[in-house]
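Mind looking over this structure? Questions follow.
A single protein chain has been omitted from the complex, and every remaining protein chain is retained in its original position.
Order of writing sets the labels: A and B. Residues in every chain begin at 1.
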Amino acid sequence: MKPSRRLWADRLRFDMAAALAVCALLALVPLVVRGPYALGIVVVSIYFAIVALAWNLLAGYAGQFSLAPAAFAMIGGYTTALLGHYAHVPLALGIPAAVVATALLGWVLGKLVLNLSGPYLSLTTLAFAEIARVVIGNSHEFTRGDQGMHVATLTQSRVGYYYIFLGVLVAVLLLLYALLRGRLGRFMMAVRDDPVGASSRGIDVVRVKSIAFWVSCAICGLAGSLYGTFSQLVSPELGLLQQTGLVLSMVVIGGMSSLTGALAGALLVYMGSEWMRAFGEVQTIVFALLVILFARYLPGGLWGLVAARQRKGAP
Amino acid sequence: MLALDLLANGLIYGCFYALMAVGLAMIFGVLKVVNFAHGEFFMIGAYTYVLVSLKLGVSPWLALPGAAFAGALLGWLVERLLMRPLYASYASWGFMKDEYAVVVTFGLSLLLINLVDKIVGPYSFRGPPLVDIGRFAVGPVLLTGQKAIAAAVAVALMVALALFIKRSVWGLQIQAVAQNRLGASLAGIDATRTTSLIFAVSGMLAALSGALLAPLVNPSPDIGAFPAVKSYVIVVLGGMGSIWGAMIAALILGVSEAFFSVYVSYDYRDAFGLVILVAVLLLRPQGLLGEKGREV
Partner (left out) sequence: MSLLSVSKLRVQFGGLVAVDDVSFDLREGEILGLIGPNGSGKTTLLNLLSGYIAPLSGRVRMGDADITGWAPAPLALRGVLRMFQMTRVFTRMSAYDNLLTAGMARGLKEAESARRADALVEELTLGPVQFLDAGQLSGGQRKLLEFGMCFIEPPRIAMLDEPFAAVHPVMREVMAKFIRSRHAQGATFLLVSHDMPIIVDLCQRAVCMNAGRVIAVGDIHAVLKNHDVIEAYLGETAAGDEPPSLEVSG
């Protein structure tokens, strides 16, 4: 194999190394940050990082621009909450159940949008997400509607939760790396770049899209379920379109089609917006503006800048 | 009779929806992208109408053109600053143009909502009605003066638009660019200017829709969300890019929503439209009047 930093395998390896480095830094955070409020902010930003990575897999690598990631996080959270509340299912089963439920629904959604692309696909996933949110929000007897539902918690320790989330983040990164490094990763990117061409070379486009959907949605469901146990509450607000917008901006700013981009983007945007709260409620304005500017002038995101420097340095 | 009343109200709301949706249909017809900030044109129109008539103390009938102007200006700016890359040669998201449009218009939507929220505040103040007539009855149907007048204005605008598209030089250029961008520019039509025009018209119509409805609802920064979603449903149902399709679909949606909310469920009436959207996309993606494309 040619020694070069420009092959996909090499780019991915560099990306993964950087992502793990960020995780290593994150592992040290509780030593420096003591206050539970501040730590909580980092925990939530890790939640968003997991969702961002999941969405990035589906949109950035497989080219399926879904607008439903927040909705699936919400569905995951509610699965655990409903099972816990009505069937007294313990979290050890409730959380995996959320993963299974969202994987299944993700697979269904994938099947629905199989023949759609571009704006049609985005609109259908948007409709799916909104239907889910409206149904959950309006089923007052079942889900207590907008008031939300109580969820049990894994541990009372905030530091404990921090490392749980970090652990899940690392696990998700490893899973994504394994997926992307192999045939499936390449096939996803082929489907993203040219579905017609991909099928003509022998790639089973249906299967590839399907897998991208259910894996991505399952990870969102896991994140949502965990978040629910962390905040001990799930509400339809988890699935608001605005949350999806937030995830989109994180990935666009961080850099689409890269692991570190999604991760760093989530951390920067969420922690940045919390920090900006001190200056008055301008954070959404600032980030919305940043998203537009990045999309317009810096489509590779922040990671794009890093990766370009890395490629220039290749032999 | 309840059914007749529902029908009338459904048609009236359908007119408002139509005003909102045709602009979206035009944009899709020309650029093949969805504008996710469309709801915000509606919102800006509503706010402009309210602020102009309340703060400047001007007659509501003058505030309407004010709203129209604001919408047109915003539409023009969006095209000029954000949409050019989609078809100009320096496209950097070139191979993912649909995604670029989604991201950029989504961001714009968030930006506008929060800017308005910051500048004007989240408090809603109802706009003054165009005519000070309260409820009156037309046969078995109960209407308010504002509703009736607003519907009439909406219909008038639809007719004007239809004539504009079919008869005027600009309208023909719009049709040409929508059918074949390259061909139209080879024939000497300035496709970029035509696209600007389409965005301006789209913004203007959506803003007017917001202005007409401002006296009926309380404008708040995120008020554009529901009309926007309904517009997507309408544009898809009518056939992406078809203006006639959008008008017909708008009426259909207005009426069926009215009946659904009374006979089936009031709470889920918004989900109803979304279910239609999904059903159309799956069963007949070209909608009622759209055309099927060829891939290979």
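Everything below uses one rule, namely that contacts are C-beta pairs under 8 Å (C-beta built on N, C-alpha and C of every residue); 3 or more make two chains touch, one makes a residue touch a chain.
Since the structure is predicted, the reported quantities are computational estimates derived from the model, not experimental observations.
Asker: Of the residues listed, A:S117, A:S139, A:T153 or A:S199, which one is in contact with the missing chain?
Answerer: A:S199
Asker: Looking at the whole complex, which of A:V22, A:A54, A:V151 or A:M189 touches the chain that is not displayed?
Answerer: The one listed residue touching the chain not shown is A:M189.
Asker: Contacts of subunit A with the missing chain: which residues?
Answerer: 1-2, 4, 6-8, 183, 186-187, 189-190, 192-194, 196-205, 257, 314
In this section, only the chains that are shown with their structure count from here on.
Asker: If you look only at subunit A, which of its residues touch subunit B in the complex?
Answerer: So the residues of subunit A touching subunit B come out as 59, 63, 65, 67, 112, 115-120, 122-124, 126-128, 130-131, 134-135, 138, 193, 196, 241-242, 245, 248-249, 252, 281-282, 284-285, 287-289, 291-292, 295-297, 299.
Asker: What residues of subunit B sit close enough to touch subunit A in their complex?
Answerer: 28, 32-34, 81-82, 85, 92-93, 95-96, 98-104, 106-111, 114-115, 118, 225, 229, 232, 236, 240, 267-268, 270-271, 274-275, 277-278, 281-282, 285, 295-296
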